[in-house]
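Missing here is one protein chain; the remaining ones are kept as they sit in the complex.
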Amino acid sequence: MLENGWDTFEIGSILRPFEGSISDAAAILPEDRLYSKSNSFGISVADWRIEKPLFNKNLCIDCQFCWIYCPDMSIISRDKKMVAVDYDHCKGCGICVQVCPTTPKALLMFPEQKDEEAALSEWPKKEKKEAKEN
Amino acid sequence: MLENGWDTFEIGSILRPFEGSISDAAAILPEDRLYSKSNSFGISVADWRIEKPLFNKNLCIDCQFCWIYCPDMSIISRDKKMVAVDYDHCKGCGICVQVCPTTPKALLMFPEQKDEEAALSEWPKKEKKEAKEN
Amino acid sequence: MADIFELRDIEVWDGNMAASHALRQAQVDVVAAYPITPSTPIVENYASFMANGYIDGEFVMAESEHGAMSCCIGASAAGGRVATATSSQGFALMLETLYSASGMRLPIVLNVVNRAIGAPLNVNGDHSDMYMGRDSGWIQIDCYNPQDVYDMNLVAFRVSEDHDIRLPAMVHQDGFMTSHTAQRVKTLSDDVAYDFIGEFKPMNDMLDLDHPVTHGVQTEEDWHFEHKARQHHALMSAVLPKIQEAFDGLKALTGREYNIVESYTMEDAEIAIVCMGTSVETAQEVSNELRAQGIKAGVVGIRVFRPFPLEQIADVLKGCKAIATLDRSSPNGTVGALYNELAGALFNTGTHAVLTNNIYGLGGRDLTKSSIHTIYRDLQANAQAGSPTTPLQQFIGLRGPKLSFF
Partner (left out) sequence: MADIFELRDIEVWDGNMAASHALRQAQVDVVAAYPITPSTPIVENYASFMANGYIDGEFVMAESEHGAMSCCIGASAAGGRVATATSSQGFALMLETLYSASGMRLPIVLNVVNRAIGAPLNVNGDHSDMYMGRDSGWIQIDCYNPQDVYDMNLVAFRVSEDHDIRLPAMVHQDGFMTSHTAQRVKTLSDDVAYDFIGEFKPMNDMLDLDHPVTHGVQTEEDWHFEHKARQHHALMSAVLPKIQEAFDGLKALTGREYNIVESYTMEDAEIAIVCMGTSVETAQEVSNELRAQGIKAGVVGIRVFRPFPLEQIADVLKGCKAIATLDRSSPNGTVGALYNELAGALFNTGTHAVLTNNIYGLGGRDLTKSSIHTIYRDLQANAQAGSPTTPLQQFIGLRGPKLSFF
């Protein structure tokens, strides 16, 4: 990029995510796409995080709320099933945790250094459903 | 006003609604206030209207919604009782009718020329309240 | 397919209607708009043409002018022909997005019906909004009457969308004086007008799914300067020749002649007024009266305000002894913007002309012929003295004691 002067880049505030043409990009998984050098897919924002969301698949009901609300497309979902968090692009904003509807939540924020196994073992337990008194 | 040049009016985009000082203006009814010449109280916008709101006091529950929502302070209310519409300042926007919660409404829009007596006689009738079937 | 609208050769239109018909003939794909006096009828007429089948496109009612221009930006990046209209406070609220549109190189056409900016609130015409946009990176074309508005809209689409340019364009007209004054307007038939503009040629449109493209990227200190330089280069190098080409094409088609700088009896003029909008025609009338008295008076009308035709204006004025710029916007703490532009254009040229500045017509105050006569009289005195015989900046048509500065 930086070898270009003012006269040699394409006009407008544009970048091309792919070199040349591509067909049906939506059908190719992000990790399999041949992104161009200027695409930000290869750039990690992991060090923006102070806390990270961890995922407890035992509690997840695959409602896809986290996937819809994540502003950085960092919820990895396959066939409408929540699979994992993309920690290269997650900035630790916590919105996924906020919108997670289960009790306890299937996503919780932990300190960046927290071990995943340890976190899962400390996860709040699901309370047994009891008949509601009126 | 127009006898003033650029150097002889008060600075800022201001006008004084009263000549000199006044105390507790809120306690004086608008029609009794000694407004200044530049005040717009004396200016009628009646001819902006195509339709006018008419008031049916038999249906009014004095909720004061119309008084709160009117953008032109054209609902005359005294001691928290809706009294009348100020047709000098009402522009016929219809918001008062929109927010009126009674069934039928205590305020309805009519053509500007409509006779008030005739309107009241044509007013939709209140339906008798019946037991709700489930 | 949109229906043909049968126009008479000469219609009686105000400036707003002239703009609406030009937009209709351009067959704009998306108009996103928010109403504001005095530009409202432009988009209102347009919406009515669309409702009646004369346009094949989309009309979006936005929640504000900021939203309207943001919609226009999205639609233009998606690959459509896009236009809208605004005035005054609406223009001010749009301003952030105007810089986005030009930096993204999106060829949007914006009709600006010039109106004063509050406070105090005022709906009448002055040039405060036009001036507010002068750094925004848009092409700015100025009109003096409804015929101009019609013609300049056709020119604006053609120039703006050219792939050597790809910059948005504003077409300016004076609020009420032009926008609400009906005059005879010579028309083109729908197909001739459309052909003059040309088919919209997409470039990097987002809806070209085989060539995905990211619009509106971030560039920090490593790239921003180069982007802005390239944008300025396009404005400076490509726009004026393409406008001239469009003017030539329009003349061949209609006989109507427009110029980058509208000079009127300037060949041998010794004193000249430089102004914009409806004032140009008023000044021309007064200069005719002076010519009849043997006084060598002329008028320079700004037709293209951005890019500023600095060299062309300096050239037109090179023989002048005294020049007055007329600014219809509050200078708020300095000389008028047009005064500065002219000083910038004439500096380093070796001219000995005296240059002065008149502030007039704010918030719709009339500019009278009598005021213009006074300005020409001042110019005669300046020309004779070889230096300003009045303060540099004078307010004209103002109530109260004479106000002047410097």
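Miscellaneous remarks
Just so it is clear, A, B and C label the chains in written order, and each chain counts residues from 1 on its own.
Quick note on the criterion: a contact is a pair of C-beta atoms (placed from the backbone, for glycine too) under 8 Å apart; a residue touches a chain by one contact, two chains touch by 3 or more.
On a predicted model such as this, the values are computed, not experimentally measured, just so you know.
Taking the complete complex into account, the chain left out of view touches A, B, C.
Here the missing chain is touched by one residue of C:66, C:242 or C:291, and it is C:66. One of C:83, C:109 or C:346 touches the chain omitted from the figure, and that residue is C:346. The chain omitted from view is touched by exactly one of C:93, C:110 or C:375, namely C:93.
Of C:163, C:201, C:224 or C:318, it is C:224 that touches the chain left out of the display. Summary of contacts with the chain left out: across C:51, C:121 or C:192, the touching residue is C:121.
When the full complex is taken into account, the listed residue touching the unshown chain is C:307, out of C:80, C:146 or C:307. Although one chain is not shown, part of chain B still touches it, namely residues 1-2, 4-7, 9-18, 21-25.
Contact between chain A and the unshown chain involves residues 2, 4-8, 13. Residues of chain C in touch with the missing chain: 66, 89, 92-93, 95-96, 99-104, 116-124, 128, 131-132, 134-137, 139, 216-221, 223-229, 231-233, 235-236, 239, 306-308, 310-311, 329-335, 337, 339-341, 343-344, 346-348, 354-355, 359, 361-366, 387-388, 392, 395, 397-400, 403, 405-406.
Just so we're on the same page, only the chains that are shown with their structure count from here on.
Centre-to-centre separation of chain A and chain B, using mean CA positions: 54 Å. One inter-chain figure worth recording: chain A and chain C are separated by 48 Å, centre to centre, where each centre is the mean of the chain's CA atoms. Note on chain placement: the centre of chain B and the centre of chain C lie 43 Å apart, centres being C-alpha means. Multi-chain contact residues of chain B (touching two or more other chains) are absent.
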